[in-house]
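With one protein chain held back, the other chains of the complex are shown just where they sit.
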Amino acid sequence: MDTLMSGQLLFAALVSGSLYALVALGLNLVYGTLRLLNIAHGDLVMIGAYTAFWMISLFAIPPIISLVLAAALCALLGWAVYAGLFRRMLAKPELAKRVEANSLILFYGISVILQNLAALAFTSTSRGYQYLDTVITWQGISMTGNRLLSLGVATAVCFGALLFLRFHLFGWGLRAVIQRREAAQVVGVNLNRVQLLTICGGFAVAGVAGVLVSMTEQITPFMGFPFTIVAFVVIIIGGLGNIGAGILAGFCLGLVETYGIALTSPGYRSILIYGLFVGVLLVRPEGIFTKAVRS
Amino acid sequence: MKSFGMIIRIALAVFGAAVPFIGSPYLMGVVFQVAMWIALAQSWSMLSATTGYLSLGHAVFYGVGAYVCVLLTGKIPFELALLAAAGSAALFAALVGMPVLRVRGPYFVILTYGLSELVRHIVMRIESALGSFGRMIFDVPATEVLLWWMVGLAVLATLGAYAIRHSRFGAGLAAIREDEVAAETVGVPVTRLKLLAFVASAAIPGAVGALALLRTSYFEPAQAFDPVISFTIVTMALVGGTDTVRGPILGAVGFALLSELLWSSLPQLYMIVLGLTLIVFILFVPRGLSGLFGRIGRAS
Partner (left out) sequence: MAFLDIKGVSKRFGGLMALNDVTLQVEQGEIFGLMGANGAGKTTLFSVIAGHVAPTAGEVVFDGTRLTGLSPSRICRLGLCRTFQIVRPFAGLTVAENLRVAALYGSARKLSTREIAQVVEEALEAVDLADRGHLDAAQLTLSGQKRLEIARALATGAKLVMLDEVMAGLNPTEVSAMLDTLGRLRTERGLTFVIVEHVIGALMTLSDRILVLDHGERIAFGTPEEIGNHERVAEVYFG
């Protein structure tokens, strides 16, 4: 019981919760504007993680700078995916008709390609590096610098995104597209531009999350998929396309997971996450579905 | 009827092709693989091609079959174990089918994936709690026997897929694919038909999983429920084409042979080719190889 009440566990929960919120934010943005469930989202986290690893190992560039590099790299990838695949797909009526189910399979194909390209290029060996791993103790809570940094950056990006959506003109346009796609176009929102920028932004956020993850966890070509699943759980709980609630749901999942594992054992982590994933999809299929068609 | 003749010919060809290779372990292995993927892709098509509910979780039926088989093998005759494997996979589909099939479109796709992974992790957890990290199986039937069974399953799955498409059942499923609400309105018992199709498409993969397990004579949950199996099935079926029964055969033969070339030396490259082909076909050849050949045939 003592461990459960300790600040130590709460800190761990906040660190993973902020990461989940961040990863889910990217997925939510892309879903909200393009109505595409990007099952390759977690692989962008993997790409961000490798970026940080190679930068620090080869050029001694610290992760704090890699944040920008990974974001740029993933944004570029987003542009390529949008311009190369989806503009084409959305333009063809016979494809657009079945675009939702097909796009999921398509993204799965992209995911498989990314994972195996990484495995081919970097081998399947787990990688890791040390950065800011001195322990700071405050009020009896032991924290490493990298975890504090991760919590800080993830939280800042999440709330930055919220403020941006709330106050910047582009954020308004984006929210308009999420809520009323056709109406937004009528009032002069450039749908193409909003979609392109969102997919770049959503991908970039995942890259940032990858850099943060790499500071504390092992890096492998196949590390991304669990993040995809977590992000799906989060955005379905929070409501698809609902950015603010998604961020909150991310933190909640971090709490549930950390405390759930503390009460059982780490061996149950995957079962817990996949169980939640299947559970939310089963319990709310109508809710999810009606939301998807109404828009 | 023309396509029925085609199926018979393909079935005979698979049989015929298998005969001379008895004795050559390598070629028997290739035929075993080809037959296995045909059986899996055809089974998948019984649900997914007919109703448009794309399952990305068929590995779960394969895995359930393998798991049941490893638990039963040595205790009951091999044929009964196979039947039990198929039966358990079908039963599992029947149990989860009702809630799962209420979920549509992309959510169905990820749900089937998630369900398959959930079961994989649960079985892994059970096995590690039992202190088992992989089970060896002794006393497996001869390779020839397994091969004949697998070829039999491929033929059975193909005939089954054909029969479904050309029956009243298939007409109902097609209506469900086009518009579920309208189908219900004109008297199609949507829920029941979907469930039946789900169960039908699960049974043979269960038996396939059991046979594949006996062939390697080693069970490890992470492999038996490997999501790559699901992905490969979907790719084969979509690349082959889902409009006809020969589509999955074309896809399965093509990729099984490609896998022979690449898998042992460059597995990653094989997966990349798989992914790229899938993307190209979804975007540019939505009707698959089968549609491509059909068009060429008609044009000439």
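Here the chain labels run A and B in written order, and each chain numbers its own residues starting at 1.
The rule we apply is simple: contacts are C-beta pairs under 8 Å (C-beta built on N, C-alpha and C of every residue); 3 or more make two chains touch, one makes a residue touch a chain.
Because the structure is predicted, anything quoted here is derived from the model rather than measured.
The chain not shown here makes contact, within the complete complex, with B.
Contact with the chain not shown here comes from a single listed residue; of B:Arg102, B:Arg135 or B:Arg177, that residue is B:Arg177.
Summarising the interface, chain B meets the missing chain with residues 168, 171-172, 174-175, 177-179, 181-191.
Heads up, the rule we're going with is that only the chains that are shown with their structure count from here on.
Rounded to a whole number, the gap between the C-alpha centres of chain A and chain B is 32 angstrom. Per the touch definition, chain B reaches chain A in the complex via residues 52, 54, 56, 99-100, 102-111, 113-115, 117-118, 121-122, 125, 128, 231, 234-235, 238, 266, 268-269, 271-272, 274-276, 278-279, 282-283, 286. On the chain A side of its complex with chain B, the touching residues are 37, 39, 85, 88-89, 94-95, 98, 100-106, 108-113, 115-117, 119-120, 229, 232, 267-268, 270-271, 274-275, 277-278, 281-282, 285-286, 288-289, 292.
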